[in-house]
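Omission of a single protein chain aside, the complex is shown with its protein chains in their original locations.
The chains carry the letters A and B, assigned in the order they are written, with residues numbered from 1 in each.
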Amino acid sequence: MSATVETLEAMERPPVSMGSRLEGELLEVSMGPQHPSTHGVFRMNVALEGEVVRKLKPVFGYLHRNHEKIGENVSYLGSMPYTDRLDYFCSMTNNWAYALSVEKLAGIEVPERAEYLRVILAELTRLQNHASLLGFLLNDMGAWGTPLMYAFREREKILDLFESLSGSRMMCDYMRFGGCRVDASREWLAYAKKIVDRFPRFVDELEQLIVGNEVVIARTQNVGNVSPELAVSAGITGPMLRACGVNYDVRKVDGYGFYPRFKFRIPLGEHGDTYDRLMMRVLEMGESVGILKQAFEQIPAGPIINPKVKIRAFRPPVGEAYGRIEAPKGELGFYLISDGGTNPYRYRVRPPSFINLTILEDMCLGHTVADVMVILGSIDIVMGEVDR
Amino acid sequence: MESLEEIKARIEAAVPGAKIDIVTNGGPSQQHSLRVDNEHACDVAKWLRDDPALRLDFCSNVTGVDWLDRTVKKTVKVKKVVDGEEKEVNETTEEKIPGHIEAVYHLYSMTHKHGPVIIRIRTSDRVENACLPSLTPIWRSAEFQEREIFDLYGVKFDGHPDLRRILMWDEFEDYPMRKDYREPDDYEYEPTPHDDVLERAKPYYTPRPQIDGAESIVEGSKPT
Partner (left out) sequence: MSEGIDEVLRSKLQQQGVWVSSMQELYNWGRKNSIWPLQFGLACCAIEMIATAASRYDIARFGGEVFRPSPRQADLMIVAGTVTKKMAPQIVRLYNQMADPKYVIAMGACAISGGPFKQGYNVLKGIDRYIPVDVYIPGCPPRPEALLHAFMELQRKIDEQKLSGANKAAHLDSEQPSEFPVPAFGKHDLEPPANPDVFHPPKLERV
């Protein structure tokens, strides 16, 4: 080799060849459908360069249970138990979204007490959903077991409430068109109030564990950033959208139910990273507790179901309706077309977690495989809803 | 938000040549929609997204709807002069509507917090020309939902970046959400008491009315 070196640069850097470095070698890994952290039967095909994600394609359909096809073949009310099984953490909000759409389709009024009960149950659902999500997310980060146990301890208390009201822990099937199925007794409300009053202690405890925790900060800050423009264009909704700083909450925008009567704030993030998404859940739990407290104070006595609604051979008039609510995971909508028969001509679910996955690839590019799990966990998906 | 008539007029001024129909919805929800022709769908969608007064930047829901071939029979009373006398005569008109698949987009605005504006585009038939322009370049959220419509209804979206089956496996050949899809034979089927009950209940139900007063739904040809 001649001793003449042309530039300083050439001297400092060894010549790059494909053989001496791992650059250019892409390793394709299929994560899932059986994977401890994919929250069900989700699968991703990931192309890795070393440990860095260069490409990521989600694969769906491992839990495609034909909800929509079945919904078109059973009566309107017959679909109600199926909606429980969409997002199986939040059966109450699923029921509400479906009932709301049918009420729009058929022009049904809902009595005041029923609306209050719906708000109470939806917010309780939000509490338990966010609590268990945080448990799972910390689990994915390596805090194996403990946070999940804390979260499930709280979740069980709320499930007890659901069970004593509706008869089932998870699949409540509680709402009906024009109201609710059974009334809540005074004791139930008092007991629920007690549990809600104690809930902030858990939230504070969890917040303490998360906010300043070095590991959590290192694993989540600046990981999986989303810009507000991308989030809006990709139809992201729910806490994930608000973590990017976009103020859009269907509870405020549509004002369905009796939400305009309650005072609550919408927490907003700034950076749109995983840490913001995490904190969004913590803060929303605090707001939900506030709504619940107001609801317990204001709830009036009265009927819980509109007596004019037919139960047998219920036929909404010809037409279509799209109704949506703010479910814990984002905007949950039902689109129904009626041809005047006893079952819908078209029954469509707008699943928030499915659409929130649209930008999974954009969020993961350039991060390591270990981060993919954390990012996925922070989106908060439930496969029953993604694949339906 | 402005009324649909105003939006329609403004679109027609902004996108020359666009053919827009207002599809009225007679139900209590009163969510009317705009039917856009396929050639101008992309331009119209872009305009809807970018117009400063509308700013429909959030495409919430994309749905496929399958309409089979059907005949709409309408009976109208007409006054006619028969033998020098004026009489009321029932006149029946028959109209054949060929089957088609429709894609419905529900648009909202996150900037102005209004909506929904509903647009629909439809294919010319259900078998060969089941093609529609893709609106994914305009709203990213349509990406997976259009793929789902492709998978379950068999509509090809021109201009979609990644049109593959999404829920069913790749080897699958049918389009299961179509109304004329037949499942593979379930040899485990057994008659249950429920069938007898249904049979006995039949006389108590009036025959099912169809949309637009159509009297019969003719089964469309099954795609091969």
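The working rule: a residue touches a chain if its C-beta (ideal position, glycine included) is under 8 Å from a C-beta of that chain, and two chains touch if they have at least 3 such contacts.
Just so we're clear, the structure is a prediction, and the values are computed from it rather than from any experiment.
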item	value
Residue in contact with the excluded chain [from A:224, A:239, A:323 or A:384]	A:384
On subunit A, residues whose C-beta touches the chain left out of the figure	33-36, 40-41, 61-67, 69-70, 73, 81-82, 85, 88-89, 148-150, 152-153, 155-156, 169-171, 383-384, 387
Touch residues of subunit B, complete complex, unshown partner	167-174, 176, 181, 183-184, 186-188, 190-191
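In the analysis below, only the chains that are shown with their structure count from here on.
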item	value
Gap in Å, rounded to a whole number, between the CA centres of subunit B and subunit A	29
Residue ranges of subunit B touching subunit A (in the complex, touch as defined)	25-29, 31, 57-61, 63, 65, 104, 106, 110, 113, 116, 118, 139-145, 165-169, 176-177, 205, 208-211
Subunit B contact footprint on subunit A (complex, rising order)	60-61, 64, 66, 68-69, 104-107, 230, 232-237, 246, 248, 253, 313, 316-322, 324, 331, 333, 335, 337-342, 345-346, 348, 350, 354-355, 357-359, 387
